[in-house]
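This report refers to the structure that appears directly beneath it.
With one protein chain removed, the remaining protein chains of the complex are shown where they sit.
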Amino acid sequence: MTVQTMVQTIARTLDQEMARDERVVVLGQDVGKRGGVFLATEKLFDTYGPDRVIDSPLSEAAIIGAALGMAVHGLRPVAEIQFSDYVFPGFDQLVSQVAKLRYRSGGQFEAPLVVRMPAGGGVKGGHHHSQSPEAHFVHTAGLKVVYPSTPSDTRGLLRTAIRDDDPVVFMEPKRLYRAVKEDVPDDPEFALPYAQAAVRREGDDVVLISYGASMAETLKAGDALAEQGVSAHVLDLRSLMPWDTTAVLEAVARIGRVVLVSEAPRTGGFVSEIAATIAEEALDQLLAPPVRVTGFDTPYPYAQDREYLPGPNRILKAVKRVLEY
Amino acid sequence: MTVQTMVQTIARTLDQEMARDERVVVLGQDVGKRGGVFLATEKLFDTYGPDRVIDSPLSEAAIIGAALGMAVHGLRPVAEIQFSDYVFPGFDQLVSQVAKLRYRSGGQFEAPLVVRMPAGGGVKGGHHHSQSPEAHFVHTAGLKVVYPSTPSDTRGLLRTAIRDDDPVVFMEPKRLYRAVKEDVPDDPEFALPYAQAAVRREGDDVVLISYGASMAETLKAGDALAEQGVSAHVLDLRSLMPWDTTAVLEAVARIGRVVLVSEAPRTGGFVSEIAATIAEEALDQLLAPPVRVTGFDTPYPYAQDREYLPGPNRILKAVKRVLEY
Amino acid sequence: MIRDSQLFQPFNDEPISLIGETGAWEGPFDLDLDPAALRGMYHDLVVGRLMDERLSRLQRQGKVSFVAPSAGHEGAQVGLAHALERGRDWLFPYYRDTSLLLAFGLPQVEMLAQAMATRADPNRGRQMPSHNGSKDLNIFTIASPIASHVAPAVGAAISMKVQGTGQVAVASFGEGATSEGDFHAALNFAGAQGAPVVFFCENNRYAISVDYNHQTGADSIAAKAHAYGMPGYTVDGMDVLASYYVMREVIERVRNGLGPVLVETLVYRFGPHSSADDDSRYRPREEVEAWKRRDPLLRFRRFLEKQGLWDDAAEAHLRAEVEASLQAATAEAEAAGPIPVEWMFDDVFAQRLPHLEEQRHDLLD
Partner (left out) sequence: MIRDSQLFQPFNDEPISLIGETGAWEGPFDLDLDPAALRGMYHDLVVGRLMDERLSRLQRQGKVSFVAPSAGHEGAQVGLAHALERGRDWLFPYYRDTSLLLAFGLPQVEMLAQAMATRADPNRGRQMPSHNGSKDLNIFTIASPIASHVAPAVGAAISMKVQGTGQVAVASFGEGATSEGDFHAALNFAGAQGAPVVFFCENNRYAISVDYNHQTGADSIAAKAHAYGMPGYTVDGMDVLASYYVMREVIERVRNGLGPVLVETLVYRFGPHSSADDDSRYRPREEVEAWKRRDPLLRFRRFLEKQGLWDDAAEAHLRAEVEASLQAATAEAEAAGPIPVEWMFDDVFAQRLPHLEEQRHDLLD
């Protein structure tokens, strides 16, 4: 075990995987000498050199497209998109090429690559450094989507993603990069499966479901509820495609009240999918409507960086609504 | 009134609007002499010449980005993306520039432009000529999204979109382009508002909700149900942002059983948003779970072009489920 | 004069051509191909042409839903195919590469099975016709979005460089493709990395209806190589030997680690853009006829005749042989039978995820 922040864990996991498997390479803007603008690839350049840690030109299409070609030719690229907001110039490569290659080739070719990207707001970045675009990926058949919230989960899921033969969009909650330090298992084989939600708090009165950057706020709400004598069952989804429908439906069936938290814009966000699934699969177990607490349907603002986020207060209001329903 | 197909109506509406307002220009691939690959801009080049009907290079980013610049400088561009599947190379222009310009400039600049795009499957086009990407647009704050299903609605909504000071993604169900002819109001001021669902069939037993390309299948299911003595209330949303929550919630409240139909992939599709809204706003009125009948979570296939679509049989199965619940 | 290894100069004003319109060898060096190799090229030109005709016929018969005719492009394509090492080098082709794919080894039956979407398509009927691919042959499965395959070719080439395999990647595309942002992103990355990749443009002057002058203000597609610090060549694509010799030199250069190259071949498509197009709306008939007189098959046949390697009997024999082979391949492709519905749910991921299992179950029930 080593005590690490999330961003340190990423660099360490990449190091471990690159040491283990020569085919693993890293590419992106500033991933070389600079070690990434968040230092998520720190020191890798010194250790593995320019053939395995590739500073790319300023083009997300080049990064994602080239990563695909590398993967097809036998490497296991881990591409970094500097901010998830900047995935869009490379979006066509992701949805038209990467996501569909296995399918369109009848399984002849595969695309074992990871696209890492810091996501989420609360860093005073305005709308082009704060967005949460996971819904776009989850709606794209052929992509797996992971969005951890703790250093250990990041370690375990990044390893799984790198070893996966399918393309994985690996979203990283940037405002949690350095928020906590944690004992992270250093075993180079420590890996976590997808679609296993983590129970962050056991409870019986209301289910709170979230993932990624919004977990911190959700946990704060859970703490506040505990102080008020309300016991929240808090689930951290950790992966969104596939996601843990079983844990969600079981918790909802048992408790009957559920609040879904995500900072992505409300309309068409991933939690709408969860709500739809709950409504379709667990209608009779519901004691109150599944309520979504989300970002607003505005571009991410700058001056209201904090107010935009679904913070503990808004979560508590929603909980009140489902408890009093 | 003139009897026209949907695609004829589009060309005619563009012609009317270009005649009315000099600022309206058309741009895209093959929109000039060729009149568009579907002939949606037929004859416009002859009438208005190369300054107002602009054949662009093969770049969706150039088309959408230039449309924005034109709009900012005082024109009212109507851009054509040849297939909605090809919006992705221009997706960054749409989500990062077009959608956010008004917001980021504090309302100083606006982006009065329309991006037209044929969408949907059933034309043996494989996954790059068949997709239904509306969820991506609806989830992007700052874009309006229209998706009509009849020639008259197309006429009325395209006019509204062209005159709108906000950017509008105008999706056109390509397999309905020539499917029906209809008397279309030729009044050059005929326009339809957003967020007013059309009741395509009155009924009391189950609500069927759909839009765009999937309306044809939904109506067929409505007919089949009528023959079985089940009276379906069929709503055509026509616009997705904004969408007619009132009509949907009223119908659901009255009838209590609802089936949502869309050929977009299931996970994270726009009907998940509708289901989530229904669950949140009308839980107590539901007599059965809101059931989604959708495209599958695979890339759009070629050999199974028809089977992929949520056809009448799958809709009927879902209706049976909600009726027997 | 013996051909030396730096014979062709980049950024040439006149397209490189080695055979005159009458079939005369006009190259500034001695031919070094034996008769079998030359006849082999002609064979591949004819196979491409006849396959093209067959696909259009099958389309009219309703057995194929769509065709992107390639007649007029054969010279450029076959020249390229013969300059590559089969089974070693990689191709990232586009939908109009019928002759290229066949000459690079794609079995006729696979092309026909892909077009008819039968079980004999190794791509399992996932895409519309003219979208082949073969892992065994290092042919990256074609995708419709124009230019989207170019960055993957660069990535593969970077992998070749990093792993020191001595392979070369080639991406082919039309001149319209050069306008896409992804084209640029790809060439620029290749230039910065010195990756072993060749960008092979089949410039037929039209992207559907959009002509060259609406496509770009550049003097030539080859001139775009300046933007990436790589050499650019313009080649007469109706001349299979010009394509072959330029590509042979270029590929050697690239294989030796001297960095990427852009090659523009000047071709013309004799037919419409696709079976869904009506090119009379935008192309004058005289223009089409003028180009048809420059048919790459005709020119090369004249050349072979002048060399004493070909005559009418050989022609008749070859055509009969190729037709028979195509006939057999068509029958074999058809006999494989249609793609089963349930295949729709495979190959989304390496393993079928639970939600897809459920959806499969729902449909098949």
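Each chain carries a letter (A, B and C) given by its place in the written order, and its residues are counted from 1.
Here is the rule we go by: contacts are C-beta pairs under 8 Å (C-beta built on N, C-alpha and C of every residue); 3 or more make two chains touch, one makes a residue touch a chain.
If you're wondering where the values come from, they're calculated on a predicted model, not measured in any experiment.
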{"item": "Hidden partner chain, touching residue among B:Leu14, B:Val31, B:Leu44 or B:Leu101", "value": "B:Leu101"}
{"item": "Residue of C:Leu50, C:Ala218 or C:Leu363 in touch with the missing chain, whole complex considered", "value": "C:Ala218"}
{"item": "Which residue of B:Gly32, B:Gly65 or B:Gly203 touches the chain not shown here", "value": "B:Gly65"}
{"item": "Touching residues (missing chain, whole complex) on subunit C", "value": "178-185, 188-192, 194, 213-219, 223-224, 226-230, 259"}
{"item": "Where the unshown chain meets subunit A, residue by residue", "value": "29-30, 32-35, 37, 55-59, 61-62, 85-86, 88-89, 124-129, 266-267, 296-299, 301-304, 307-308, 314"}
{"item": "Those residues of subunit B which, in the complete complex, touch the missing chain", "value": "25, 51-52, 54, 56-57, 59, 61-62, 64-75, 77, 89, 92-93, 96-97, 100-110, 141-142, 144, 164-166, 195, 242, 245"}
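Simple rule for what comes next: only the chains that are shown with their structure count from here on.
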{"item": "Between subunit C and subunit B, distance of the C-alpha-averaged centres to the nearest whole Å", "value": "36"}
{"item": "Subunit A and subunit B, separation of their C-alpha mean positions in angstrom", "value": "30"}
{"item": "Touching two or more other chains - residues of subunit A", "value": "89, 92, 96, 100, 103-104, 141-142"}
{"item": "Residue list for subunit C, restricted to those that touch at least two other chains", "value": "124-127, 131, 143, 145, 148, 181-182, 348, 355"}
